[in-house]
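What follows is a structure written as structure tokens; I'll ask about it next.
A single protein chain has been omitted from the complex, and every remaining protein chain is retained in its original position.
Moving on, here comes chain A:
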Amino acid sequence: MALLEIRDVVKTFGDFTAVNHVSLAVEAGEFFTLLGPSGCGKTTLLRMLAGFEQPDSGEILLDGKNMAGVPPEKRPVHTVFQSYALFPHMTVAQNIAFPLKMAGVASAEIPKRVDEVLEDVRLQQFARRYPHELSGGQRQRVAIARALVNRPRLLLLDEPLSALDAKLREQMQIELINLQKEVGITFVYVTHDQGEALALSHRIAVMSQGQVEQLDAPETIYSYPKSRFVADFIGQCNLLDATITEVQPGRMKVEIEGVGTAEALPVAGAQVGGKGTLTLRPEKIKLGATLPQGNADEVHFKGRVHDCLYLGDVTIYIVELDNGTLVETMLPNSGSGKAKFFDDNDLVELAWRFDAGHFVLA
């Protein structure tokens, strides 16, 4: 049985539907992420898990128990708030002792438990400081320690790293992964940052306008997006409008509008005449002045370099196909000592393996 089960949950504010028939299950010990653009209903869903909002319809089950009517203070669920919400009048140790006191843990045992969790987040020497005497990253760790200390069944994290700068965020991501492995508590993590979601999660639910668009492991989401929205939202992706012209076992042909025919992996429900989008990651496209022809597994096109973006480790080349469609490709700047292989207006050839392009039906 799943630790957390969300069954067909709906939440509306006035006539606006913030969460629209969401169903999903989270297994014990999982690092589960809700990913989606701002305003797609992530926080609302999280607040329903914590008990601050009640679903209009549908059920939330924790350990098989229906949580309807259970107030937040009675749920074995703790939240790490985006603003941290540390108690400013309490020291770090007092903040962390708070949930233990509320749970009625014997006062003799509290200091030991606080020390343990302070060690987990490497803040032992800050126990007697007040929140305003800490850096952003340290406050973040206190908030996590406070939410973890009495071992909730579920830890909810609402964009916990969004207030930190990029460098610190990366470091905290690694710490979060390690911490979650160490304590073995189930994390439900909310973010609008796709990179963060890919790096941290066991599974990701991509949300859009209150609905779950796709629920899969990070690799699957990245390589096999189920919709144009997911492909576009996760990472960089070329989205080429196309129509299915031929379906065979193991292979199908699509006509990319105004460009030509390309082969692709067949998708469920594919029919001749079906319209959709061929999604193609820049790093899966080969680029060269001339590329060897005749490989039956490869799709081939010619184009002209439209723009170059030098990023240091890689250079991004935007290639214009014959009909004006722009395709993004990239080449690593490793090896040769060259910074750039092509310049604007150079004639180039593109190729990709037929199974690198993933077709999604409209």
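One rule holds in what follows: a contact is a pair of C-beta atoms (placed from the backbone, for glycine too) under 8 Å apart; a residue touches a chain by one contact, two chains touch by 3 or more; residues count from 1.
We adopt the following convention: contacts and distances are computed from a predicted model.
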Omitted chain, identified by the protein name its UniProt record gives, among "tRNA threonylcarbamoyladenosine biosynthesis protein TsaB", "Polyamine transporter PotB", "Cytochrome d ubiquinol oxidase subunit I" or "Carbon-monoxide dehydrogenase small subunit": "Polyamine transporter PotB"
Among A:F98, A:Y222 or A:W352, residue touching the chain not depicted: A:F98
Which of these touches the unseen chain: A:G58, A:P72, A:G136 or A:G235? A:P72
On chain A, where is the contact patch with the chain that was removed from view? 50, 52, 71-74, 77-79, 81, 83, 85-91, 94, 98-99, 102-103, 146-147, 150
